[in-house]
Each structure stands twice: as C-alpha cells, then as structure tokens.
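Note that this complex is displayed minus one protein chain, with the remaining chains in position.
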Amino acid sequence: MGTLSVRNLTKRYGAMAAVDNVSLDVEGSELVALLGPSGCGKTTLLRMIAGFIAASEGEIFIGGRDVTYLPPHKRDTGMVFQSYALFPHLTVFENVAFGLEMRGAPKDEIRTRVGDALKLVRLDSYGERYPRQLSGGQQQRVAIARALVIRPDVFLLDEPLSNLDAKLRQSVGLEIRSLQKMLGLTTVFVTHDQNEALALADRLVVMDQGIVRQIGSADELYLRPSCVFVASFLGQANLIRGHVQAPSLFRTNDGLAIKCDTSQFGSGSPAVLCLRPEHIEVGTDAAALDNSFAASVQAATYLGASTDLTVRTDENSTDLLVQVPNKIASSVAVKTGEKTFVGWSTQAALLIRED
Amino acid sequence: MGTLSVRNLTKRYGAMAAVDNVSLDVEGSELVALLGPSGCGKTTLLRMIAGFIAASEGEIFIGGRDVTYLPPHKRDTGMVFQSYALFPHLTVFENVAFGLEMRGAPKDEIRTRVGDALKLVRLDSYGERYPRQLSGGQQQRVAIARALVIRPDVFLLDEPLSNLDAKLRQSVGLEIRSLQKMLGLTTVFVTHDQNEALALADRLVVMDQGIVRQIGSADELYLRPSCVFVASFLGQANLIRGHVQAPSLFRTNDGLAIKCDTSQFGSGSPAVLCLRPEHIEVGTDAAALDNSFAASVQAATYLGASTDLTVRTDENSTDLLVQVPNKIASSVAVKTGEKTFVGWSTQAALLIRED
Amino acid sequence: MTREALIDSGRIARFLLAAVIVFVFITLLTPVVLVVWASFFDSSFLSFPPPGYTLKWFAQAAEHGAFLRGFETSAKVAFGATCLGVFLGTAASLAIVRSGLPGMKLIQGMLLSPMIVPNIVIGIALYVFFIRIADGIGIDLTNGLWGLILAHTLLTIPWTVRLVCANLVGLNRSIEEAAANLGASPLRVFTRVTLPMMRSGVIAAALFSFIISFENLEVSLLLVQPGSTTFPIAVLQYLEFKMDPAVAAATTVQVLIVASALLISDRYVKLSRVV
Partner (left out) sequence: MTREALIDSGRIARFLLAAVIVFVFITLLTPVVLVVWASFFDSSFLSFPPPGYTLKWFAQAAEHGAFLRGFETSAKVAFGATCLGVFLGTAASLAIVRSGLPGMKLIQGMLLSPMIVPNIVIGIALYVFFIRIADGIGIDLTNGLWGLILAHTLLTIPWTVRLVCANLVGLNRSIEEAAANLGASPLRVFTRVTLPMMRSGVIAAALFSFIISFENLEVSLLLVQPGSTTFPIAVLQYLEFKMDPAVAAATTVQVLIVASALLISDRYVKLSRVV
C-alpha cells in the first residue's frame, strides 16, 4: 500500500478556484475523510486524485510516483462512486473482473481473485446476477469489491453512503472501515456528513470554498477548532462574538464577562467564544463553576438520549444552547420558564479567531 | 381550527394493505408526526387525509365533518409537498394567491392576505419572482405560505425538510413549529427522520407496514416502546433476546442473568430486553449498580459530544453498545481492550414483547 | 506522460470530435445551401457552375400562379391538420400518460403505424375510403380541403403524441395535486395548471405538425383537385415541364419562412429541449 501526497494542488475554472492550493499527506493504511458542505471542493479534489480532472497547478504523488499528468487508467486508484457506477450490461462477476481483465490477468487468477473479493463483501452467491437485480446496499458492496480486487495503491470513496437509508448507512460504513483496516488500504473518503467522518476516519480534512480549513483527528477538530467555520460545521456550538478585555477575561458583545484562556490573543483583540452545548451545566450545581450566570430556560426539546435546552442569562439576555444527557436516575424534567443557573469551567470555553 | 379524526382507515392495493385499519385523533392546534421507514404507509395515510387516495374502508372527519368521500378540492386541507409543487408558470404572489382566487375572494382581500402570508415567511419582497429564481429554502417557505393563506382546517406536511441541506433543515423545522404554534394549526407532519419527529411533534405516530405501532409523546415512545420495532427505530437500542426466568429476573439467550421489572410477563415467557446505550455506565463505578458485569472495551468511536463504545462482557461474551457523554472535566480516554465494568440500574432495563 | 503530452492528446480528441460534427452538418446543410445558391443562377437550366447570378427567378416564381396557390393551399391544409392533430394528439397523450392503463405501451407502439405504411398508400386508402363516404352519406372529401386536412391529420397526430407525451412524463404530478388541494376543481386544475405546464410540448408539436404537413407530397398525391394543389405537388408538376432555378427560388422563399417561424418560436420554447 502506497502513501498519497498532494502538494499545492489547485484547480481553477476561470477566475474561480474549486480547489485552492491544497496540500495533504495520507499515510499508508490511513483513512482520511474529506469533509465539507456541498461545493467546498472535496469531490473535485478526489476526482483530481483519480485523474478525472486535470490539475491547474501542483503535484500528486501516489507511493512516491508523480501521477499528476497520468491519465486515470494508469493511476492504480480504486474508486467507489456515489452512484456506484456499476456496468449495467455486465453481471456482478464480470463487473468485478473488469479491472483484472484490463490488466491482462490470466483467466484462472481472475476467477480466484473475483471469488475472493465477492466473499469479502459477502456476495459470493450473487456472481451471475445483474446490478439491477440487487438492492442498493448490495450494489454498493459490488462497487467496493470491484475497486478492491485490483489491489489499488489508493482507495477512493465519493460519498459512498449517501444513497443508502439511515440504518444501512451505519452498518455499511462500519463494514468499509473494517475492510479498510483489515486490508491496510490507504483511503480517501469524501462525505458531507460529519457523523460519518467522525465515526470512520483516522483523520479529517475540513474544506470550505476550495481551501483546507483544518486537518486533524476527530477530537482535535471537535475540541480545538481553528476557526469559526470548523467549530460550527462539526457538531453544535454556541459561538459568541466579543473581545479580550484583560488576560483570562473575555467580554462578549452582549456584555457578559467570561473567564477563559486568552493566551493566544492580545488584550483588546476581537475573538469568538466557542462553547459546546454538552460542556455547559444547568442547575444549582452550575452556580459553583468558574463561569456561572443566573438564567431561565426558554425552550426544551426532548431528543431521546439527550434534551436540548435554550437557556437565557438574566444578565444581558444571552441565549445559550445546552445539551443535557437524559439519565434514567437523574431524569429531572426541566420546565420552560424555570429559574436556574448555567455554568461552565474555564477549560470548556475556547477562544477562536474570527474567519 | 378543527380537529382531525381518522377511524379504522384502510387502503388496499389488491391483497396488500398500504394503510391497515388506522385510527388516530389529532386535537386542535396539535402537531402530530407520522414516522416510519419508507413504504410504511405514512405518506399514503397523509394523501388519504388530503383526498388524493380514496379509502377502501373507514372514515375521515375534519372538524367533525365526514370528508371521506369528498374530492380533494372540497376538503379545506393545506398541504406542503415534498417537492414543494409550486406552480412554475406563476410568480410567488400568484402562487400564494391561487387558493384565495379559487375561493373567489375579492382582489383587495387577496392582496392583503397574500402580503400577510409572505410577511409571515419573511418573503414579502419576493412576490414578483418566479419559483425557479428562489433557493430551495425560499421555495419551501412559499409552499408553506401558499398552504396557510387559505386558513386550512388541517395543515399537512409531506417530508417538508427532506430536500433541504442539514443546517437549513433544523432552522426551517423550528420555523414551521413556531408558525404552527403561533397560528394554532392542527397539523400532520410526515417524516422518516426520527430526530425531526422528536424535535418538532407534540405526539408521534410510529408506523410500519401500514400498521400503527405506537402513538405517544417523544419520551413515552423513547422510554416505553411497546415493541421491538419502535425501540429500534427511535434512537439506538441494545435489544437482547431471552426469557423471564423468575419474577424480576431475565435470562438472556447468551445466559446472562439480568434484574429488571418483569411484572408484565409471566414466568418462562420470551421477551426482549431493551437497553438504551446512554443508560449504561462504564467504569469502576458501574460495579455498584443493580446489574453489573466485568467487561472489556472492544471498540471506541469518538463522536464529538459523546463516544460510542462496544463493550463485551467477560461472562458469556455479550456485546453492548454504550454511549458515554464527553465531558471536558471527566474526559477519560477509554482504550480499546481495557478491562472495566459495565452496569445499569433496574429502571434502565425495559422488557418488551417480541414483534 | 508530460503535462504537454496530456494537453496534446486532449486537443487531438477534441479536434476529431469537432471534425465529425462539422462533416455531418456540412452533409446535412448541403441541400439547403445548394437550393438557396441555385435560386440565384443566371441560366435557364439547373447546372453548376452558374454562368452568372440574377434575381429574376424570384420574380418568375412569384408570377407562376401554381406556386402561389400551392402555398396558400398548403398553408390552409397544414393549419387545419395542425389544429386537429394537436387537439386530438394532446387529448390522447393525456389519456396515455395519465390513465396508467395496462397496454399503454402497445398503444404507443401503434403510433408508428402511419410510418410503416408508405405514405402514398395511405393516400390511396383514404381516397377509396372517401369515395365510399361520398357514396354512403353524400359528403365528398375526395377533392376538397377537408379531405386533405383529415389525411394530413394522420401524420400530425403521431408527432403530437410523441412530443406531448415526452413533455408530460417529465411533469411533476404533485403540482396538479397542489392546485386541487388549494380548492381548484378538476376543470380548473386542467385550465390553470396542466395546460400552462404543457405549453412547450404543445407548441413544439404544433410546429412540427405544421412543417410535416406542409412538406408532405405523398399523402396528398391522390387527394388534390386539379385547380388547387399543395405546394410540394405544384413543385412536382412544374418539374415535369422544366427544371429551372424558379423551383429553387420558390423553395428558398419557403425555407426562409419556415426557418424564421422556427427561430421566432425558439424565443418562447427552447426547441433544442424538445426536438
């Protein structure tokens, strides 16, 4: 399994850069997710790696080999398309065998390897069927087998779960992850779904408007987002604008004074306070925390495992979204309009730069 | 605002019943969500209420009036379609005015009421545009205004959020909810998305294969599901088959003995144990709970606000999915393979009937 | 492969594609160009190369009464056949697409029937049929405008059904349901929503029907009166006597009229989406 290395890659359409000076290294056997809203350039980047879109600038190396100017059929990447893109006129067996045939593999070897690949995705008895005779999840697995059977240097997946229904999405996702780990595949995975990316990837690349906003592991991105975009794209966040008033003291535009680590910012400089809803405590216990305010509950939405509260501070009327886990034992129903306290520790309050 | 009452409603296509003997009462100003997987009959039921599908059996009353055999245009329901179904050849103003024109309202009244409706959905300056000139979210709001301007007896929404992207979905959902509350609309809302239903509805109707599985508020359905289907469809659940061995003692098929309330079941009868992942504790503290087992962590998936663990009991190797909230203060990273304990209180363990 | 080689191979592929298109379209345009060119030849026989150029054949064609009368007759027949064919064809399309009856595919296949019978034989069959009608109920359709219109309607219906069905299949049914939901009776749903949405398909059908009817020679052959022939038959009859650029001139005028009609309607309905 090779590594993948992308250096200063840019794709321009006229004045607009769909992918803007992106550099990225994917280690052997690593699964990296490209994550971002639609139009952020993640699919363009994947298609540039596969060779379907020519680079305007920059280089792509697969296993140390410069493939920037190679056509797609000479790149040895195995791609799974969002629409699966199975050959409708070929059987499942013929679909999976296609890549080996193109490589001129002998008949016997093709039969063995296709059989193994179909066994890997638990479709060994489906070889004679045509794609239209399979369910969406089965078609997906054929597409995976077809891409894997050629033992690609890099495994590329373009929103592979987006055409599956919710329950299937989770199990197919875990299946892809376990195959990837078992075979040690260097993998790039495009998705717009943050939960998918968090659950499956070793590292995440968050993109927006063609630019890489941040690269890191799930907890790095979630707990230390580098910018407002990443903080609001991954999970929920209370993002409150203000400025640093004094060392360890942040003043929101609403006027609240909040104790937090301001070491990255000069006094007086503007910043955004990022507070994750599940890091905020509500109730009388909250009054003892580093930051605490008298507040009232404005709205409560029961979500099964947790309840989302909208809490408004008495001082300066700042609304905060708070997530309270619903534990059986401590299932104290919160009433709308109730007077209470909100609070959070200094560590829970993160200051980030304005975008 | 009228009430809606559906009595023993059935729709058969040949031998197959798409909607099977459904009864449902929706109070005035109540928002009821029809929830279920695709093909469960929820959309058929909604379309029967609107009059697009004729009932095979049963009755539909709107505000006490029997509308079972009325054609759609005489039912006074206001429907928002999944595809919005705006009239492409009419402007936004003309789209919203359509229903009033059909009712022969005078020009002046139409102008005022359409203006008010557009203001309600914050599109007052878009009257002259055509639907194709609007974004998806804006089209959605035009569809809502068009359905509301006729002051319908019942407000019907067919997967209104499914064509919007994730961030918009939440805000449009909350907007629909606040309009519905403000105007006191009797509302039926079809969705396949459990979070949407939990967040927006007063009561949920869970359907499967044309049958109503359970009707109740969000926490009723989540904490006291009546069957395996509801338990697994709403949120995540560990569902473990077994039988009642003695009063307050359940024996799983794997052989684990679990203390729980067995009052609804006779001794020896088969049942399914439903354990919500967030009701299970992991760690040394768990050893003190009503049910506790020595166990090891098999896999951990970081999800931002929480971490999903797969934990296997040492005794009988039963795998359990556990959701641990990620608190800043107690962020103890769980290592795969680590020896620990799992446990849960008697109240957390719910026995339900096999489907 | 270097960057330059990659770009070059892309260029070659694009060049080949462009060459095929250019070749095919030169082929298709050759007759039009030849006809328009020939209408300016200053010679009394159609032959290349021309000794010189003149405009006199346009005057000549305009003075030849049969061309003018042919134009008039063809226009009337095409108008009638278009109205009738579009009306019936649109109704049939609605029935086909909306009824969801089984066997609809078979019926769609039957639309081919006017194509598989040689048009000239359609003409004979109708001629004999019209004689029978004249004998039976005393309405003589054999040599009047109405006989031609009815005959041409057989050509316009299949085009209408094909184009309107293609348009209808793409329409979102729920838009009509929305209208009903807002209180529109079935008739008002049809007039206020269905018809306006079918507009582009119906206009395209009308255009094609008109052109198809106007150009048709064969179906009309046995059904025209000696004094009032259609334009294509006038051209045929003229060619039996002489083959001079006047025919080309008359055709050029006709091509110009049809082409401008197409260009004008393209402003309202994008033809490239329906052709």
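Every chain is named by a letter (A, B and C) in the order it is written, and numbering of its residues begins at 1.
Please note the rule applied: contacts are C-beta pairs under 8 Å (C-beta built on N, C-alpha and C of every residue); 3 or more make two chains touch, one makes a residue touch a chain.
As the structure is a prediction and not an experimental result, all values here were calculated from the model.
Q: Kindly state which of the options C:A81, C:I149, C:I175 or C:A248 is in contact with the chain not pictured.
A: With C:A81, C:I149, C:I175 or C:A248 as choices, the missing chain is touched by C:A248.
Q: Looking at the full complex, which residue from C:V24, C:L55, C:I139 or C:L195 touches the chain that isn't shown here?
A: Hidden-chain contact among the options goes to C:V24.
Q: Of C:L68, C:L94 or C:L145, which residue touches the hidden chain?
A: Answer from the full complex: C:L94 touches the omitted chain.
Q: Per the definition of touch given earlier, which of C:A78, C:I122, C:L148 or C:L223 contacts the omitted chain?
A: In the full complex, the listed residue that touches the missing chain is C:I122.
Q: Residue-wise, where is chain C in contact with the chain that is not depicted?
A: Touching the missing chain: residues 13-14, 17-18, 20-21, 23-25, 27-32, 34-35, 38, 46-49, 88-89, 91-92, 94-96, 98-99, 101, 105-122, 124-126, 128-129, 131-132, 135, 153-154, 157-158, 161-162, 186, 211-212, 215, 217-218, 221-222, 231-232, 235-236, 239, 243, 247-248, 251, 254-255, 258-259, 262, 266, 270-272, 275.
Q: Going by the touch rule given at the top, which residues of chain A touch the chain that is not shown?
A: That gives, for chain A, the contact residues 50-52, 71-79, 81-83, 85-89, 98-99, 102-103, 146-147, 150.
In the analysis below, only the chains that are shown with their structure count from here on.
Q: Taking mean CA positions as centres, which chain lies farthest from chain B?
A: C
Q: As a quick test, compute the distance in whole Å between the mean CA positions of chain B and chain C.
A: The separation of the two C-alpha centroids amounts to 55 Å.
Q: Name the residues of chain B that each touch 2 or more other chains.
A: If we look for residues of chain B contacting two or more partner chains, we find none.
Q: Which residue numbers or ranges of chain C touch two or more of the other chains?
A: Within chain C, no residue contacts more than one other chain.
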